[in-house]
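Note that one protein chain of the assembly has been removed; the remaining protein chains are unaltered in position.
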Amino acid sequence: MSPTLIPLSSNDMWILSPEIAMTALALLVLSLDFLIKRREIIAFVSVFGLAVPAGLLAWIESTPNHPVYGFYGMYTIDNYAIFFDFLFLLIGAGVVMASYDFVQRYMRSSGEFYALLLFSLLGAMLMASSRELITVYISLELTSFPLYVMAGMLRKDIPNDNASSVRSTEASLKYVLLGAMSSAVLLYGMALLYGITGSTDLGEIAVALQRGFSGGPNSIVLLVADTFIFAGFGFKISAVPFHMWAPDIYQGAPTPGTLFFSVASKAAGFAALIRVFAAGGLLNAGSFYLWGFIAIAAVATMTLGNIVAIAQSDIKRMMAYSSIAQAGYILVGFTAVAYQPSNQTGISGMLVFLAVYVITNIGAFAGIIAFANATGSEQLRDFDGLFRRSPALAFGMILCLMSLAGIPPLAGALSKIYIFVTAWQEGGLLPWIVIIALINSVISIAYYIGVAYRIFVKNPPREDRLRVSAAISFALAVSVAGIIAATIFFQPLLNFGVSGAQALLK
Amino acid sequence: MSWLLTILVFLPTVGALAVMAAPRGLSRWLSAVFTGVVFLLSTWLYIGPMISSGGNAAVFGNVSHPYWVDQAPWINVAIGSLQLKIDYHLGADGLSIFMLILNALLTFLAVLGSGNISKRQREYMALLLLLETGVMGVFCAFDLYLFWLFWEIELIPMFLLIAVWGGQRREYAAWKFVIYTVLGSAVMLAGILLLYFNLGSQTGVYSASFNWLATHHVSGNLTVLGLTMSSQLIIFLLIYTAFAIKLPMFPFHTWLPDAHTEAPTAVSVLLAGILLKMGAYGLIRICVDFMPSGAHQFAWPLAILGVINMVYGGLCSLVQSDMKKMIAYSSVSHMGYVILGVAAAVGPGATNPAFKEAALTGAALQMFTHGTITAMLFFSVGVLYDRAHLRDINAFGGLQAKMPRLTWIYSFAVLASLGLPGLSGFVAEYLVYTGSFSTFPILVGVAAFTVIITAGYLLWMLKRSFFGPLNPKWNGITDASILEMTPLITLAVLVLFVGVFPQFMINLLHPSLNNIIQTISGAVTASGR
Amino acid sequence: MLLTLNSFLILGAVLFCIGLFGALSKRNAVSVLMGIEIMLNAVNITLVAFASSSTGTAHGARLTGQIFAIFIITVAAAEAAVALAMIIAIYRRRNSVDVSEINMMKW
Partner (left out) sequence: MDIFVRDIWVIPLLPLIALVLNLFLIRPLDVAYRDRAASHAGAAHDSHADHSEHSSSEAHYTAEELIESSYVSAIDTVDGHIDTPAAMPHALQTAQQTSGGKQAVALMRQWEQHPEHPHGQPTVYARLAGFVGIAGMFGSFAWAIGALFAMFGNTALQKGITIPLYNWLTFGSISYHVNFYADSLTVVMLVVVTAVSLLVQFYSQEYIESEEPRGYARFFAWLSLFAISMMILTLSANFLMIFIGWELVGVSSYLLIGFLGKDAPKIDGGRPSPSAAALKAFVTNRVGDFGFLIGIMILFAQTGTFTFTEIPQKLQGTDVTLITAAMILVFCGAVGKSAQFPLHVWLPDAMEGPTPVSALIHAATMVAAGVYLVARTFLLFHSFAGPQAAMVVAYTGGFTALFAALIAMVQVDLKRVLAYSTISQLGYMFVGLGVAGTDGPGMFHLMTHAFFKALLFLGSGGVLHALSGQQNMRKMGGLAAKIPLVAFPVLLATLSISGVPFLSGFFSKDEIIAQTLAHGDIALYVITVLTAFLTAFYMFRAWFLTFGGKGGAFGGLWGGKYRGDVHPHAPGMRIWLPLMLLAIPTVFAGYWGFAPLGGNFNAFITGNPAAAPFDNPFVDPMTYVSITLAFLGIGIAWLMYGMEVIPADALTRNPIGKGLHALFFNKFYVDELYMALIRFGIFLFAKIAVSFDKYVIDGIINGIGSGVLGIGRGLRKAETGRLQNYGAAFFGGALIIAAAFIAVVYFGK
C-alpha cells in the first residue's frame, strides 16, 4: 500500500472533542490567571469547565453507534475510555475543590496549579484512549510533566513546618529524575516491542504476536519488552519494586498534589497498563508465565505497602504506602487478567476497584488537606482527638479510611470483594493470591483503624474547634456521599465497569 | 417486601444519626426511645406470625421458607466466566427471630444501663445504636455475602466503645479484639468464596442465598497444599474460623477476657449477650446447615474443642481475681456448651434424631441463656464497679450487709449461671448434656465436670465478695438504685420464665432446628457415613 | 564486518547501560540528567535501527520508529527543561546539586 495521506475526518474530531474541550479549558484557566486576580473565579471555572468535556463525553456515549475508533485506529473512545474519562473528570472536580483553600494559601498562582492539573488530566484522558505506543508515550509524558511541576509548587512554607517548601522542591526533583528514568525503561521496552512486531499499533501488535514471529511468544526480546513496559507503568502505579519514589514524593509535594498523584497518576497508569497489555496481546507472552510475575508483584506490592504503612508517622507518607497497597489489590485483578487473557472479568474488577478507590481517596485526602489547612500539620500524632475538634471532618475521614480498609458495608469493601472474586473464580493458584490479599486486608486494618483510633479515641492536644472551609467540606461531603451511593448503587457502577471491560476485549 | 426487617436493621442507624444531630442532653433519651421502639417492633416478629397463624409455631418456617422476608436485588453481574449475585435478602425464621428479639432487648437494656456513662455520651449512644444495626443485620441476612458484610459492621463501633470507654488496658483489649475479628472475617470470606464458586460450578447456579445454600450442598473433594479433603470440610473450617473466634472457641478465645474486662458495663453486656451469639448463630445457621457433611466430619474435633472450652474456661475462671475477667472466662466455659451441643447434633451415632435435636436446641437455648444471664452478671458487676471502682474479688467482702438488693440479684444470676433448675441455664445445659450423651458419652462425661467447677468459681466469688464479714472499707457503699435494677429484674424474670416454661422458646426454634437436623441426617445418610 | 541490525541493537543496549550507570552513579544532578538523556538516546538508536530494518508491510511501518524517535527527542528536550528548572530551584534553596544529599525525606 502506498502511503497516501488520508485527511482527518469529522469523526476524528468528534471523538476527540472532550479532549479538545479539556485543552481549551486548561488554556482558558491559564490565561484567566493573567487576567483575573480573584482566585475563586479561577477555581470556579476549573471545576465547572469540566462540565463541557463531561457533557461531550456523555453526548458521545449516549449516541447510538457512535464512532469508536479514529486517527487510523490510534485513538478510541470505547466504553473503557469513557469509563476512565469520567473518572478523570471526577478526579479533576474533586481535586480542585479539595485544593481550593490550600492553593490559595500556599501557592503563588492558583491558575497555574489548576491549569497544570487540567493538562495532566488531559494527558490521562488521552492515555485511556490511545491504542498506539507513540500516543501512549506522548500522553504519558503529558500526564507526568505537570505532575513534576505540581510536586514542586509549594513555594511558601506552611506554618509549623518551615522545611515544607524545600521538601516540595526535593520531591519535585526526585520525581522528575525518577520519572525520566522510568520513561527511558518504558521506551526501551516499547522499542523492543516495536522491533519484533514491526508496529506500534496495539491492534497490529496483537495480531503480530498472535500470528507468530521469529522466536515466538517465548522470544527473549519479547520477555524483556514485557518486563520493561510493565516496569514503566509499574512506576506510575507504584508497584513494588518500582514504588520507591512514591512515599517521598507524596510526603514532599503539596497535599493537593499528593492527592492528585495518588488518584490521577495511578488511574492513568492503570488505564494505559491494561490497555497496552490486554489490547496489545502482551499477556500471551512468555507461555503465560507472565501472570506469575504479576502475581508476585501484586503480593509484594500489597504486603510491603501494608506492612510499612503501619510504621509511618506522617499521614501523607502513610497514605503513600496505603496507595501502594491498594495498587497491590488492583494488581490482584490484573493477575486474573494475565491468567486468563481472554476473560474480561478481571478487567472489570480492576475498573470498579479503581473507581471506588479514587472516590474514597479524594475524600481521605480532602480530610487531610482540611486538617493541614486548619492546623498546619500532617503528622499522624496531631490527628489525636480530631473527632472532638471537628466531628464532621473526623467522621468523613473515618468513613473514607474505613472504606479504604474495606470495612463493610462501605463501597471499598464491595469493590474489594468484587476484585477478589474476579481473581478467585479463575481457579488455579489464584485463590491463594486472594487469600494473601485477605491477610493483607487484615494487616491494613492496623493503620487505617489506627488513624481512626487517633481521631476518635485519643485526647486532643487542645480543645479548640477546627475551622473547615466550605469548598473542602463540600469535597469531603461529595466523597462521602459518593461512597455511600456507590455502596447502595453498586450495581450501576459495576455495569459501567463491566461495559468498559467488555469494550476492551471484544 | 414486608419492610419490618429492613426497619429493624436500619432504624438504629437512623437513631445513631439522630443522636449525633440532637443536643447532648437528649442523647440518652433519644437512644432509649430508638432502641425501645426497635425492641417493640422486634416483638412483632414473634407476635405477628403467632396471631396470623392462630398460635401454630410451625408458621415461623425454616431457613428455606422463613416467615419474614425482605428482598431486593442489589448486585448482579455476569461477565466472562464470572457470575456474581449478591441480593439484599433479609429473612427471619424462628432462629433468627429469637436472636433478633434478644438483640433488641439487650441493646435496649444496655442503653438503659448506661446511665453511668458521662464521658462523651452522645458518641457512646450513637455507637451502641450502630452496633445494633450490625448485629441485627447479621441475624437476619439471608444472603451469605450480605451476612459477611453485616458481620464486620460491628467491628468499628465495638472497637471504639472499648477503646474510648474502657478500663485501664482498653487500648490493648480493643486492638486485640480487632485483630482477632478481622482475621476471622478474612478467613470467612475465603470460605464464602470457595463455597460460592464450588457450588456454582457444580450446580450451574451461582447464588449465595440461604435458601439455595440450605438445599444444595457442595460435594466432592478439594486438594489444598497436596492434601485432599472434602470440599465441605474445608469450607466448613474456613467459615467456622470466624465463628470460632467470635464464640469464642479455644484457642481463639484470648481476646474475650481482655475485651470483657476492659469494656464498659453495657458493652460487656452486649459483647457477651449478643456478639458471642453471632458466632454461635453462624455456626448453627451457616456451618451446620450449609456444610452438613463437613460439619459431620469435623464433629469429633468440634466436640473435643467444646469440652476443652467448658473445662478450660472453668479452670481459668477459678483463679481470676478480677470479677469481670472471671465472668469472661465463664463465658468461654458456657459457650463450650453451644459447641458441644452442635457437635452432638452433627456427630455420629445417636439413632434417634430426637437426641440430636435436643442437643441442638440446647445449644441454641444456651445462646439465649448465656446472653441473658451473663448480661445480668455484667450489669451487677457494673453496679458494683460504679461505686467501688474496683473489680478485685478479694477487695470486697460482706457486701451483703450494705447491698442487699444487689446481692439478691447477683446471687440469682450466679445461681442461674451455674445451672440452677427452674432457671433458663439449667434447661440449656440439661438439654445439651442429655442430648449429647448418646453421641459422645465419654466426652460428655468429662464435660459434666464443668458443673462442679462452675459452682466452685461462681460461689467462691460470691462468698469472697458478698458474704462473710463486711470489709469496713465499704461501709459507705450504697445499694443498687431502681434504675440500675430495672434491666436486672427484667432479665431475671425472663430467665425464670424460660426456665420454667422452655417450651415457649422451643416452639420458636423447633421449625428451624428440626429442618437442620433433617438436613444433617440427609447429608450423613447420603455420604454413607 | 557488516553492520547488521544486531550491531545497532547492541550499541543501543550498551549505550542504555552507560546512561544508566551514569544516572545511578553520578552525584551531580546535572550529570544524572545527562545519563538519562543518554538512555533516551539509546532508545532512539534502537528505534531507528528497528525502523530501518523493518520488513513490516503495514501502512508506514518503516517510518514509525523514526517518528517515534523524533517524538522522544522532543519530549526529552522538554523533560530536560523541567528537570533543569528543578535543579536550579533546589540549588537556590540548598546551594548544592548533589543528589546524595537530597534526602530530607526518607523512611
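When the chains are written out, they are named A, B and C in that same order, and each has its own residue count from 1.
The rule we apply is simple: contacts are C-beta pairs under 8 Å (C-beta built on N, C-alpha and C of every residue); 3 or more make two chains touch, one makes a residue touch a chain.
If you're wondering where the values come from, they're calculated on a predicted model, not measured in any experiment.
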item	value
Which displayed chains the hidden chain touches across the whole complex	A, B, C
Option from A:308, A:331 or A:411 whose C-beta touches the chain left out	A:308
Which of A:60, A:223 or A:400 contacts the chain that the document leaves out	A:223
Hidden partner chain, touching residue among C:20, C:38 or C:76	C:20
Sole residue of B:44, B:300 or B:467 that reaches the chain not shown, by the stated touch rule	B:467
Hidden partner chain, touching residue among B:301, B:348, B:441 or B:522	B:441
For chain C, the residues touching the chain missing from this view	20, 23-25, 32, 99-100, 102-107
Where the unshown chain meets chain A, residue by residue	173-174, 177-178, 181-182, 185, 218, 220, 223-224, 226-228, 230-231, 235, 240-242, 244-245, 247-248, 286-287, 289-290, 292-293, 297, 304, 307-312, 443, 446
Missing-chain contacts mapped onto chain B	175-176, 179-180, 251, 253-254, 257, 312, 315-316, 318-320, 352-355, 357-358, 361, 398, 400-401, 404, 415, 419-422, 426-427, 430-431, 433-434, 437-438, 441, 444-445, 448-449, 451-453, 455-456, 459-460, 462-463, 467-469, 471-473, 475-476, 501-503, 506
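Here is the rule we go by: only the chains that are shown with their structure count from here on.
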item	value
Among all chain pairs, the one with the most C-beta contacts	A-C
Centroid distance [mean C-alpha coordinates] between chain B and chain A, Å	43
Contacting residues of chain C [partner chain A, same complex]	9, 12, 16, 19-20, 23, 29, 32-33, 36, 39-40, 42-43, 46-47, 49-51, 54-61, 63-65, 67-68, 71-72, 75, 78-79, 82-83, 86-87, 89-90, 93-94, 99, 102, 104-106
Chain A residues within the chain C interface of the complex	1, 3, 72, 133-134, 137-138, 141, 145, 148-149, 152, 163, 165-167, 169-174, 176-177, 180-181, 183-184, 187-188, 190-192, 194-195, 198-201, 204, 247-248, 251-252
Residues on chain A engaged by chain B in the complex (per definition of touch)	340, 343-345, 348, 387-388, 391, 398, 402, 407-409, 413-414, 417-418, 420-422, 424-427, 431, 434-435, 438-439, 441-442, 445-446, 449, 452-453, 456-457, 490-491, 494-495, 498, 501-502
